[in-house]
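Below is one structure, written out as structure tokens; the observations come after it.
The excerpt is restricted to a subset of chains, each kept in its original location.
To keep things simple, chains are lettered A, B and C as they appear, and every chain counts its residues starting from 1.
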Amino acid sequence: MAHDALKEAVWQANLDIVAAGLVELTWGNVSGVDREAGIMVIKPSGVAYDRLIAEDMVVLDLETGAVLGHGLRPSSDTPTHRYLYQQFEDIEGIVHTHSSHAVSWAQAGCEIPCLGTTHADHFYGTIPVTRPMQAEEIHEAYEYNTGVVIVERFREDGVDPVQIPGVLVAGHGPFAWGTTVQKAVENAIVLESVARMAMHTYLLNPSATPIDQVLLDKHFLRKHGPGAYYGQQATKEQT
Amino acid sequence: MAHDALKEAVWQANLDIVAAGLVELTWGNVSGVDREAGIMVIKPSGVAYDRLIAEDMVVLDLETGAVLGHGLRPSSDTPTHRYLYQQFEDIEGIVHTHSSHAVSWAQAGCEIPCLGTTHADHFYGTIPVTRPMQAEEIHEAYEYNTGVVIVERFREDGVDPVQIPGVLVAGHGPFAWGTTVQKAVENAIVLESVARMAMHTYLLNPSATPIDQVLLDKHFLRKHGPGAYYGQQATKEQT
Amino acid sequence: MAHDALKEAVWQANLDIVAAGLVELTWGNVSGVDREAGIMVIKPSGVAYDRLIAEDMVVLDLETGAVLGHGLRPSSDTPTHRYLYQQFEDIEGIVHTHSSHAVSWAQAGCEIPCLGTTHADHFYGTIPVTRPMQAEEIHEAYEYNTGVVIVERFREDGVDPVQIPGVLVAGHGPFAWGTTVQKAVENAIVLESVARMAMHTYLLNPSATPIDQVLLDKHFLRKHGPGAYYGQQATKEQT
């Protein structure tokens, strides 16, 4: 993908998260990656969404983090995005927001169990929460270390970031990602929606339990992987 | 009704559930039936609402489930809709959404008692929740079996689906229906609204109780059945 | 006020409650009264808001309840409105909605204490809830008796309906009113807002207490009555 096309896609995705109601003020950023070209593209820091143009998107060298081209500063969360791209090799888009219900779960320090099929259609199980960061991780290279605690959380349980395309950073908020920039946006929308529904579920029934593994398998796998039969690109006949 | 008119009505209803705020992403589908012609019409699978045109609606043979005409795949929930039409002979429209509060009740595994007249105006008593589906029902013909557990739930208590035009599928979400496609949409809107109000009612007063049967009768029957006197088509004088 | 001007004002007020987010589907109605002419004007029954025109408003004889002029049926809640106008002589507009949070309080069967100055600016104390209606009151002249239990609730505590311009009908929802049609709409908006804030207040602090009488006096009386100094029509100098 040419730089300009990626900048356009990332710019559009930044507008999409606003339109989806995930963003207040300038709290949010989307990035995309072109692994072949070795670059990533991200929203500039602290620019109001209604003044944002595609040209403003910042291009960086994925390996060194150096800004290529014009002089706008990239989002202050860039080191988190870059570390995630480096460690999660199958993702090509990342979305960070402070969407209201996902932040509430992150502030509560609680992971979101899979309580229903809306969740299961997009996240193959519990959405994890990171451990709190330690003083030295916060003092030095804070945004980079935010990436580190996310990746640590996935590695320690052997979770596949393509199957669980999002996380809650404790005391902070959600990061979501996907195999394309558009799918990252979709997963960020789902994460907020699932967070709201799960909160209400527990208010209605504090003893609510996750759905059975077989139902989780059914929903996730009918939309993802070789046996998928949802949408218009399917390869199997429908009953 | 000609196929084209039914496709138009079903297309419009699919847009109506979006406008009513019941839908995120592509989570929702509406169908309609022409019992005389032996066909049903439903939204195609996984198509974005803003690109949907009436022509995209998929026509199926109600008895065999075979797609008639063009090649778009019907919603993956089609077997559920078809089974409901076959078993509930008086309904002509069905709406499935993942509307937020109704899903929360479904995830909580709780039925919604009739706590007030808003509910009583449209649902003649408790809105039921299905039992969880068993592994074999999920593995094989999952969407068909979703219909089976819904119908089972109504049959076991002798509930009339015209008087209770909706249900919560446990761990999943709401299905609503009606004697026309438009009424199915209206009942889906009411179900979400009633779900939100009932949640808040219990937050305010965990001991809240259903309204008396006489008030339930009054409200449901002043809008439905031979003695109705609400709206402009009434046959009785108003006091 | 000429009939046409009152019909226009009532029609506008019916649109205003939709714009204010108090209405779903056709659940709501506004009326106004011209006491000198002995008439009241109310929304027709069950007509969709987006098709409503001023001409559709129904004019009735305030004393007999007879419809004057064209043939649309008045709202089924007309007998409630008419009884309130007859008993509460200082009100000239009434609004009935099923606004979400006010309904939740009505379903919970709980009155809304005055927890803050937003409430105190418009309602001079607790917003009462009626007793549940009895079977015979529901069977016969239900809508009329809805008015009866409202008035009974105000009379038994000697509450002035101008100082407390609204009520919750148990298991049903809110009625609000005012000395003009516009003020009735404003009070309906405030009632919903106050209901939402009060619910959240108790979720945050189950031991929250009403504000002191002196603060209630200050806020209500700086906007209402002879010493008012809020807005542009005041008669006193501001400090």
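Please note the rule applied: a contact is a pair of C-beta atoms (placed from the backbone, for glycine too) under 8 Å apart; a residue touches a chain by one contact, two chains touch by 3 or more.
All values derive from a computational prediction rather than experimental measurement.
Chemist: Note that 3 identical chains are shown, then give how many the whole complex contains.
Modeler: 4
We take it that only the chains that are shown with their structure count from here on.
Chemist: Hey, how would you classify the chain contact layout here, line, ring, star, complete or other?
Modeler: line
Chemist: Pick the chain whose C-alpha centre of mass, unweighted, sits closest to the average of all protein C-alpha coordinates shown.
Modeler: Of all chains shown, the one whose C-alpha centroid lies nearest the global centroid is B.
Chemist: Could you state the distance in Å from the CA-based centre of subunit B to that of subunit C?
Modeler: Computed value for the inter-centroid distance: 33 Å.
Chemist: At least two partner chains per residue is the criterion; list those residues in subunit B.
Modeler: 203
Chemist: What residues of subunit A sit close enough to touch subunit B in their complex?
Modeler: Of all residues in subunit A, those touching subunit B are 115-118, 186, 189-190, 193, 196-198, 200-201, 203-205, 208, 211-212, 214-215, 218, 222, 229-232, 234, 238-239.
Chemist: Provide the residue numbers of subunit B that touch subunit A in the complex, in ascending order.
Modeler: Touch residues, subunit B against subunit A: 24-25, 27, 44-47, 65, 72-74, 76, 78-79, 98, 100-101, 103-110, 132-133, 135, 138-139, 141-144, 171-173, 199, 202-203.
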